[in-house]
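What you see is the complex with one protein chain gone and the rest in place.
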Amino acid sequence: MTEPIGAAIVRVEELRKEFGAVRALDRVSLEIAENEFFALLGPSGCGKTTLLRCLAGFERPDSGRILLDGRDIARVPPYRRPFNMMFQSYALFPHMSVGENVGYGLRQERVREPELGRRVADALDMVQLGGLARRRPHQLSGGQRQRVALARALVKRPRLLLLDEPLAALDRKLRGQMQLELKRLQAAVGISFVIVTHDQEEALVMADRAAIMDRGRVLQLDAPAELYERPATRFVASFIGESNLVPGRISFGEAGARLEASGRAFALDAGTVRSRGLRDGDRAAIAIRPERVGIAAPDAEIGEPAEVAEVVYLGSNRRYTVRLAGGPELVVRVQAGQPGDDLVPGDRVRVHWPTEHAVVVVDDTTEEPEEDA
Amino acid sequence: MRDRSLARGWLAAHFGLVLLFLYAPVAVLAVLSFNASGQPFAWGGFSLRWYESLVGNATIQQAVVATVVVGIVSTLVATVIGTLLAIGLERTTRSSLLDAGVFVPMIIPDIVLAIALLSFYNLVFTGIMGLGLGLWSVILSHVVFSIAFVAAIVRTRLRHFDASIEEASMDLGATPVRTFFGVTLPVIAPGVIAGALIAFTLSIDEFVIAFFTAGTAVTFPIRIYSMIRFGVTPEINAIATIVVAVSIVLVFVSQRVGREEP
Partner (left out) sequence: MGRRRTAPAPSVGAGAVSRWQLRLFLLGPALAWWLVFLVLPVGIVLGYSLFERGEFGGVVPNLTLDNYGRALDPLYTSVLLNSLRMAALATVIALVIGYPVAYFVATRPRRWRTPLLILVILPFWTSFLIRTYAWIVLLNREGLINRPLLNAGIIGEPLPLLNNEFAIVLGLVYIYLPLMILPLYAALERISPELREASTDLGASPVRTFLTVTLPLSSTGIAAGAIFVFVPSLGNFIVPELLGGGRHPMIGNLIQGQFLRARDWPFGAALAAGLIAITVGLLLVQAWLLMRERRRESGATADA
């Protein structure tokens, strides 16, 4: 797990929350540090939104603590927490102008003119909406409304800014732009952002660290590069980007740690195996990213023989499905312009990959691995 | 394709006829109310004499005042209670039983409600407490059905209400009470006003329940009823025109208000 760079602001300890039979949070613990962009990532229903709302104060955990400066605030109502939220629907007050919306939180703090007006104007400038203070929300575009929501949350200078799927409503292009803008904004104001998203690409682009959740548990908490290059479990490997997964069993031998699967033995890095807590005989899998698989000529002396089964042309790269001898299929990606970018179904090739990119992952699914034939 | 437009022509014609059917009788009354001769067929020239005789009529004025008082008081009470009810139904419960239950006061035949209330008042207020029935008992009775109408109208407004603005308000530091008065209420205000106007309109036009529960007091509809029973007179035409005009204006305003953006 990647340790945070700065000091911790909030520490979440063993949070549990159940809705009837559904366990939304299952002993979740993590830390959010100063000046970091933190992502809660996972499929719908994994508990990320529940966790965010517990931080905001709209859900009360059944047990566990949320520590701020050493004080447990898990049961403190939202209007007494120094956190602010940007809502997915923006939630602008329709009966107030943009300026009144942004100033609302300050008015609750009894901030008066002229400071109130100054801070509102500054906040609006920061999101490039200066001069629109008199407008009403219904006169604004979706993107503008989002900025107002941002300004409104930031103007109070909270310890944490919570964002609930902020980019879900935007189209692809706008989403890309906003991702970078949010990242820049966070760096500019120095306030920690906690963002909930189901889009792994989004998390990789924006976050300093991300926690991947599934069914109420945090599976891995790391910087994006670590999550991508060294996923901890099968779920993480397949949720983030695309992965080839070969399930099997661990075996320790004189040749070192290996994964035995489908009649083959894959060499593993012993250190990684131990750090994942895997022992001899445990079920596990190896994850290989499609772009790490190399294609060589059929007569090369490297790797294994395989036949190209399917070709998908994606412009800047090609996505091949190749079938190895004995059955298993791998997905391979080759950049346009590289050798091997012109294969057709039926071609015979040899596929290979560096050992360090065959990452061993904990098998957190319920499938049975293929037994040796 | 020709069938389509033929059918549409018939539909439109039918619609026009039905509108004629609905509005003609009242329009006739309005025209007659300005007829100096008072006879339906002898047009005696345009005149306001029937309206003038109304203005001087003390019993009618008393009845109007009584009706307006009943309307205002019952509307105020029903609006508060009905708005709370609408918020409660929309936010704090999923019971379809309650949802259906709210319709009962609207659908119950007014004669049943009238005699039930009469029996109740007679037993409790007159029998036990020795109070005579009057405008106050009419007010209590009107609130019963007005609550349901206000609640129904406010609920419609609430459905289009993004509840997260209440969360946003609290997130920004406002307590639930301040959120209610600063955010919730202003946003549903048009619906509340629309509901209040409808409740007021219903109350001032309401006859049956008032008839049974007013005791010796007289509301405007009760006065109209006794005038009609004595026979058709031209003053009634004038009254009718005024009542219809007022109701139409109130409903119109209610519609405009209920639709506006806060």
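Chains here go by letter, A and B, matching the order in which they are written, and residues are numbered from 1 within each.
Keep in mind that, in the parts below, a residue touches a chain if its C-beta (ideal position, glycine included) is under 8 Å from a C-beta of that chain, and two chains touch if they have at least 3 such contacts.
It should be emphasised that the depicted structure is a prediction, and the values quoted were computed from it without experimental measurement.
Which positions on chain B touch the chain that was left off?
3-4, 7, 11-12, 14-15, 18-19, 21-23, 25-26, 28-29, 32, 40-41, 80-82, 84-85, 87-89, 91-94, 98, 100, 104-105, 107-113, 115-120, 123, 140-141, 143-144, 147, 151, 163-164, 166-167, 170, 175-176, 179-180, 184, 198, 201-202, 205, 207-208, 212, 221, 224-225, 228, 232, 236-237, 239-240, 243-244, 247-248, 250-251, 255
By definition in this document, only the chains that are shown with their structure count from here on.
Approximately how many whole Å separate the CA-defined centres of chain A and chain B?
56
How about chain B: which of its residues touch chain A in the complex?
Its residues touching chain A are 162, 164-165, 167-175, 178, 183, 186-187, 261-262.
Hey, which residues of chain A end up touching chain B in the complex?
56-58, 77-80, 83-85, 87-89, 91-95, 104-105, 108-109, 138, 152-153, 156
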